[in-house]
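Worksheet: one structure, shown below.
Omission of a single protein chain aside, the complex is shown with its protein chains in their original locations.
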Amino acid sequence: MIRPTSLRDLVLIRLGVAVNLVIGQIVAALLLPVYLDSVGTILVAALVGPRAAITVGLVSQVLNAVISGNFSWLPFALVQVVIALYAAAAARLGLFRRFATAVPAGIGMGLLAASCSAPISYFLFGGVTAGGVTVVTTVLRALGAPLGVAVASASFATDLLDKAIACALVSVVLRSLPGTLAARFPALAR
Amino acid sequence: MTALVVLERVTFTYAGAVRPALADVSLEIAAGDVMAVTGESGAGTSTLLLVATGFAPRVVGGTLAGTRRIAARRCGVVFARPWTQLTGLCSTVRDEVAFGPASLGLPRAAVLAAARNAMETLHIEQLAGREPSHLSGGELQRVVVAAALAMRPDVLALDDPAAELDPEAADALYDVLPVVAAAGTGVLLATPDSERAGRVATRAVALASGRIVAEGSPAEVLTDTEVARIARAAGCPPPYPWDVPSLLRRVER
Partner (left out) sequence: MIGYVDGTSPLHRAHPYTTLALSGALLFGAFALTRPLEVGLLVLTAVLFAATGRVLRSSAQTALLLSLPIWILLFVLHGLLGAEPRMAFGPVALSVPGIARALVLGGRVTAIVLGFLTALATVSPHRLVEAMTADGVPFGRTFLLASTLTVLPRMRERATQILEAQQCRGLRLGGSIVARLRALGPLALPLVLGALAEVDEQVLALDARGAAGSARRTALDPPPDSRAQHALRWALLALVAAAYAWKFWRMRG
């Protein structure tokens, strides 16, 4: 699966991974309640295509684990694959061209991502992963919700917001690309 | 002298661009040349370098019209910002410089010899064991040039290579170019720094809006501007400054 065709794809994948990992710094400075850790994946899906985007997602998860020392990110690589495929399809349909379509596309992506990440965190970790999602899970559980439901609702709430913002941001980036730069990405013209 | 690159009435247009970046350009580059390419920003100097070395349109896309013959087996390229040109794979300067020959699959001894030679040419042997990310911009740019030279390119294109360097580092970098050319490489140098270019170049072309507007010896070409004419009329000794900042620098001195 990790067999990009050209140096250009490789460099763009590296860029996507860097965006995934660094944008969190800006989000943290703004104290926004999201991660936006798939902006690079979505961007590369729109600029290059699904295969490169999947690679961005997988490499990002591995590096995230390497940098934080926290392996529990790794199984969520599966979610990144789903995000990459969905984003490439959304880009193909031209959903990132306008804000009005990018945000609903992001909400759809959030639903899909949460449907994938909730079972992972339920089955592998009994609903426990690092981060804010777990706190929501615990609160819901304490309020009497069954574990499965608690994990799912927590994942959905964060993922919807996260992916809607990420898609909106990618849409803004794509529309801000100078013409000659945009022309270098045939996937955009489709 | 054998021509390494021949361009005949070449026109090049970037994808998505309305007008061509190069129009009707004819040029020959031979072994031993140090050709200065001058022009204002947007004149097409960077594009000329990429077209002459075969990287455009092969790597950067676009369409080429006219005749281009490249006899050079390998072409090297150096840009202004050193950090964009690192592989990011190498933890020492030696490895960074050896990256090119290692890609060719040469035996280990040959790879290390090529790297050593290139580092000697740039006088950076003492940096061999250092980590590239810990170097200054000037040191790093010398590493980048050494890395390009280690490939033994027939043509070496440098696009404003001293833009990010301090004056001493810039002088040191330009001084290497005649040495490189003497070893049989054709050097193409795009730069707005006509003073330094005039010191090392054997030939020069000036571009405006993608067309060659002057071609010849550095003293001829780098003088073919309003500023240079004024400087000449004022009795300034050659090489003549060809734009206002270099004239001011000359006057200050």
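The letters A and B name the chains in turn, as written, and every chain counts its residues from 1.
Note that a contact is a pair of C-beta atoms (placed from the backbone, for glycine too) under 8 Å apart; a residue touches a chain by one contact, two chains touch by 3 or more.
Nothing here was measured: the structure is a model prediction, and the numbers come from that model.
Peer 1: Of B:Ile70, B:Ile124 or B:Ala147, which residue touches the hidden chain?
Peer 2: Answering carefully, the residue with contact to the hidden chain is B:Ala147.
Peer 1: Touching the hidden chain in the complete assembly: which of B:Ala98, B:Val176 or B:Ala228 does that?
Peer 2: With B:Ala98, B:Val176 or B:Ala228 as choices, the missing chain is touched by B:Ala98.
Peer 1: Of the residues in chain B, which ones touch the absent chain?
Peer 2: Against the missing chain, chain B presents residues 50, 53, 55, 59-60, 75-77, 79, 81, 83-89, 91, 94-95, 98-108, 111-112, 133, 144, 147-148, 151, 153.
Peer 1: Touching the hidden chain in the full complex, which residues of chain A are there? Just list them.
Peer 2: Against the left-out chain, chain A lists 2-4, 6-8, 10-15, 17-19, 21-23, 25-27, 29-32, 39, 43, 55, 59, 63, 65-72, 124-130, 134, 137-138, 141-142, 147, 165, 169, 172-173, 176-177, 181, 184.
Note that only the chains that are shown with their structure count from here on.
Peer 1: How many angstrom lie between the CA centroids of chain A and chain B, rounded to a whole number?
Peer 2: 41
Peer 1: Please output the residues of chain A touching chain B within their complex, sorted ascending.
Peer 2: Residue positions touching the partner: 8, 14, 179-180, 182-184.
Peer 1: In their complex, what parts of chain B are in touch with chain A?
Peer 2: Listed in rising order, the residues of chain B that touch chain A are 14-17, 59-61, 88.
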